[in-house]
Structure formats: structure tokens, C-alpha cells
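A single protein chain has been omitted from the complex, and every remaining protein chain is retained in its original position.
Right after this comes chain A.
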Amino acid sequence: MTVRTLRAKRTRGALRTVAFLSPWLVGSGVFFAYPLVSAVYFSFMDYDGFRAPVFNGLENWRYVLADYPAFWPSMANTLWLVAVMVTCRVVFGLGVGLLVTRIKTGAGVFRTLFYLPCLAPPVAATLGFVFLLNPGTGPVNAILADLGLPAPGWFNDPAWSKPALTVLAVWGVGDLMVIFMAALLDVPKEQYEAAELDGASARQRFRHVTLPNISPIVLFAVVTGVIQTMQYYTQPLVAGKVASGVIGNSGQQFEPGYPEKSTLTLPQLVHNLGFQRFDYGSACVVALVLFALSMAFTALLMRRRGGLLQAGD
């Protein structure tokens, strides 16, 4: 093959690649790169969407980090959710996954029942749980009262709102269950047999055979759980709105975080600053903080060997 035809072939190959990638190349430019750069620009601007943007240096950053009363509470809430909600979901997801692999009779029915809740649309599921857990007429507190147990205020009590959200998140643990189930079924049977021959107890087999084999999946579940927590928006917002009763076009604007900022998360601040206060500059500051945090954890996910970016050939 001559050099010229080789080069022609190369060019054709490059053109072909660009052609196949073109929808995404345009999309990533217009819907990812441009708004990202634009967010950095606006974070240094005083802009309300009506008057022309005015450069105001680090004022938005100072305001968000020092004066905006919702910023640090939502950081604290995010930390709480990462520590408790993500942990609960991973532990519970693994537990249910283990259970499902051991169920012999009616396994398919159990699996489907365990999986269904995670399909429920978030607004619908949240609405349902605010009702189930409402202190006045909710069935959960009715049952707790019948049993003589204390009935917490759930979504109406700042100390109980995040636990209530955790219950909702654990209810929808089916997605993790399926992943853990697949991982558990992939553990080589011979290893269990060998462990059994050596006289290992069930707990020892779990500790020394199961866990080492599935630990990459556990890590995956934890990191994606953290990333999902960064994005946690619909459930805490809708729960706050419904529990407080401030919804819709009643003229009253819902200040997110009810009760007492206990359900605030970073994404809600972007909406609050941008679309309720028309302080687009400060909203972009929060957006960039959110960006930095989620990208840090995404990098963690990508660096893992044999992880998301297997070479493919």
C-alpha cells in the first residue's frame, strides 16, 4: 500500500469517526461546555436577568460562602445524607440482595416486589410518604400509637425530616439490590466449597469469600451514592413543600428547607437563588461548588482499575 492511499484511508477514517460522533460533539458543546464556561462568567457578575450583567469580582462568592444563610446548612445536610442515607442504602441493598439469592421458593415474586418501589416516580413516592408519615392522619403513626410507641413528627420535625427521607430512599433500594444480586451470583462457587471444606462458618464465608469478591461493587455503590446525594433535589424539595402546605400558586413562595432548613441541599440553592431571588450570579457560584464536588467523586469512580472505563478491546 502506498503512503498516499494510507493517508487517504486515515482521513476517511477520521471523517467517519467525526460523522458518527457529530450529534454528541454538538451536544456536548452547546449543553455542557458552553453553559459551564458561562456559569464561571456569571459567577463574577451581578445579574438579575433584566439589567445588563455588571462585573462585581468575588462579591457573589463572598456572599454565598459567608452571608447566604442557606449554604452551610445544606452542606451539613449533604454530609449527614452521605453518612447516613448512603450507608443505609448500601447496607440494606446488600442485605436484600443476599436475601434474594438465598430465597428458593417464589424467588421471582420476591425480587419483583423488592424492586418495584424504586420505579415509583419521585414526586409520587415523596407525596405518598409524606402522607404515610404525616403525624395527623398517617397510617404509620396510627400503627405506632396502637403499639404504644412514640410517634415522631417525621417531615414536620427538623430532627426527623432527614430520617424520614432516608426511609423513603431505603424503600427505593431495588436498583442497588439488582446490582448486588448480579455481583453475588458472580462469586465463584468453588471458593465457597473450599471454604466449607475448611470448616468455615457462614459468617466466616461471608467475611472471607463474599466480601472480598464483591468489594469493587460495594465501592461503586458508595461512590455513585455520594454523587446521587449531590444531586438530591426532588424528594427533599417536594417533601418540604407538601409537609409545610405551601404549594402552587397560592401567592406564597416556598422557601426551601422546611422544616427549619433541615431538608436543604445544594441543588435547591441553585433554584432558590436563581429562580426565586433572580440572583443569577450567586446561583452560578453554588452551581460551580456543586460541579467541583460531583466531579471530584466522578474522578474517583474513573480512576478505579477495571472500572467505568474499560478499554474495550
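One rule holds in what follows: a contact is a pair of C-beta atoms (placed from the backbone, for glycine too) under 8 Å apart; a residue touches a chain by one contact, two chains touch by 3 or more; residues count from 1.
Throughout what follows, contacts and distances are computed from a predicted model.
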Quiz item: The chain dropped from view, which UniProt name applies: "Tryptophan synthase alpha chain", "Ion-translocating oxidoreductase complex subunit D", "Carbohydrate ABC transporter permease" or "Sulfite reductase (NADPH) hemoprotein beta-component"?
Solution: "Carbohydrate ABC transporter permease"
Quiz item: Which is it among A:Leu176, A:Ala195 or A:Val209 that touches the chain not included here?
Solution: A:Leu176
Quiz item: Pick from A:Val26, A:Leu58 or A:Leu211: which residue touches the chain that isn't shown?
Solution: A:Val26
Quiz item: Given the contact definition stated above, which residue among A:Leu65, A:Val84, A:Leu99 or A:Leu219 touches the chain not shown here?
Solution: A:Leu99
Quiz item: Among A:Leu116, A:Leu149, A:Ala194 or A:Leu211, which residue is in touch with the absent chain?
Solution: A:Leu116
Practice problem: Can you list, in ascending order, the chain A residues touching the missing chain? | Solution: 13-14, 16-17, 20-21, 23-24, 26-28, 30-32, 34-36, 38-39, 42, 49, 96, 99-100, 102-105, 110, 112-125, 127-129, 131-132, 137-139, 142-143, 171, 174-176, 178-179, 182, 220, 224, 227, 230-231, 233-234, 238, 241-242, 245, 247-250, 266-267, 270-271, 274-275, 280, 283-284, 287-288, 290-291, 294-295, 297-298, 301-302, 308-310, 312-313
